[in-house]
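Removed from the display is one protein chain of the complex; every other protein chain stays in position.
Note that the chains take the letters A and B in the order they are written out, and that residue 1 is the start of every chain.
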Amino acid sequence: MAGKAGATPTTYSPSPSTLKTKSLIFKANDVDWVRPDGRGFHQCRPAFFRTGAVNAASGSAYAEFGNTKVIVSVFGPRESKKAMMYSDVGRLNCNVSYTTFATPVRGQGSDHKEFSSMLHKSLEGAIILESFPKTTVDVFALVLESGGSDLPVVISCASLALADAGIMMYDLVASVSVSCLGRNLVIDPILEEESCQDGSLMITSMPSRYEVTQLTVTGEWSTPKINEGVQLCLDACSKLAKIMRSCLKEAATALEE
Amino acid sequence: MVGLSLGEKHFIQGGIAQDLRSDGRKRLTYRPIYVETGVIPQANGSARVRLGATDVIASVKAELGKPHPLQPDKGKVAIYVDCSPTAAPIFEGRGGEELSMELSVALQRCLLGGKSGAGYFHTEKSAGISLSSLVVVEGKICWDLYIDGLVVSSDGNLLDALGAAIKAALSNTGIPRVNVAAGASGDEEPEVDVSDEEFLQFDTSGVPVIITLTKVGRHYIVDATTEEESQMSSAVSISVNRQGHICGLTKRGGAGVDPSIILDMISVAKHVSEQLLNQLDSEIAAAEARENES
């Protein structure tokens, strides 16, 4: 780091958090340890949602899960580009980007192609694309601060923004991930936990229909462990969807008054 | 986009429902796999896998590099896939980039066990590729493995074919033995001597195979052709290793499915993986034998 070399550093630069905590939270065979933020293993961070964060967009939402803060705006449906072929279903265009200050070390603030395509796949199964033929809906997500579980938060927030924009959907899409640390499954991991995870599982679901729109697993898992993880995520998804729904209702009642 | 008439669509769907697909296969039967190793002499290891009309090449190149500061005891592995326009005209120019990226990410997820690279049980071998074995001098020098996939001809099920090709290429790979000059200490860069005679072989028994289950109607099929893929409602790619553990999973778009169906797909994939692993291993062994002969 820059500060180490000189005797009197002129600027303060925090060392990456992973270095500090790597040995602290993580011991291979520990069954009982405390998460850095004091949560239980199966306890999510408090979720905060608010719709209508961007005036210019047709719909938008802001979500805050602990340190993870994202903002999603939805534009459209607008006319598809001329070069595109005729399509009797609507098109969905997703883009996820990070701000330069999103990560502990100042980053490049670039587009995240992998997340963009994951967001697209998670949402396309939930949106009634037949309801807006020949047109395109743009979903732009911006991660203001990355605090772990970025993609699940982006997906949940995007579905809320779509609902705010009045895009027809079969159901709200809620997304939750679990990390596998040692012998424990840890739900809604923060950045420090993600950096030393052994495996992770992410589910995106439409809770009222009890359907999974996206599921990714990394690392080696046994079948019982997968079952446990899936169940854990699905439960959390349905609870998350309730919070999202109440947020939408709040916004609607506020509008009436 | 595949142009299919209504009749053809019904024919494919009906065939799958009756467990007799248009090419005579059953729902859970793979097309014959043909493996050829050592196709790219300039690479450390390479293989070409043909699954029906799908034809892919994977090559492994090893270069000396520096380990990541946060993981000084691990080498680095990167997987890139390229879709050649020879496979389909839509891959011309930048047209293949989106699919290339999707395949690269899916392969990384399925074979490397996520970015952490470590397996679930903390043993070194559990992840597909043992990253610890790639370290030459801890914190200083390690091997960087560049795995390149190239889609030459495409007739569906690219991910499984690429996974198989990478597995075959890895078992074909020889990493030169590196002798580190003694005495280098502290911050000095150690001097290394790369041997061009002695090669270390990879243990690829832990590398998983990828099985993509494509859901058409109420049933799912393995090894779908392009025509069958156009009729899918959703597809799930599952990578399974010898122990029957899941090493990675991605759902590839499409409509939502019931969680119980996904769990059922996982058990089907585990069942199919055994046959596929055995078949692939014997094909790789046969290909290696052919290569040594010639």
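Convention: a contact is a pair of C-beta atoms (placed from the backbone, for glycine too) under 8 Å apart; a residue touches a chain by one contact, two chains touch by 3 or more.
One rule holds for everything that comes next: contacts and distances are computed from a predicted model.
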item	value
Record-based protein name (UniProt) of the chain missing from this complex, from "NEDD8-activating enzyme E1 regulatory subunit", "Trafficking protein particle complex subunit", "Proteasome subunit alpha type" or "Exosome complex component RRP41 homolog"	"Exosome complex component RRP41 homolog"
Shown chains touched by the chain that is not drawn here	B
Options B:4, B:64, B:88 or B:200, residue touching the unrepresented chain	B:88
Hidden-chain contact residue, picked from the options B:49, B:131, B:150 or B:262	B:150
Residue of B:12, B:57, B:77 or B:213 touching the missing chain in the full complex	B:57
Missing-partner contacts on chain B, residue numbers	39-43, 46, 52-53, 55, 57, 59, 61, 63, 80, 82, 84-89, 92-94, 146, 148, 150, 152-155, 226
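The working rule: only the chains that are shown with their structure count from here on.
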item	value
Residues of chain A that touch chain B when the two form their complex	16, 18-19, 28, 113-114, 117, 120-121, 124-126, 170, 180, 182, 195-200, 205-206, 209-223, 225-227, 230, 234
Interface residues, chain B side, partner chain A - complex	70, 98, 101-102, 105, 109, 113-116, 118-122, 126-127, 234, 236, 241, 244-259, 262-263, 266-267, 270
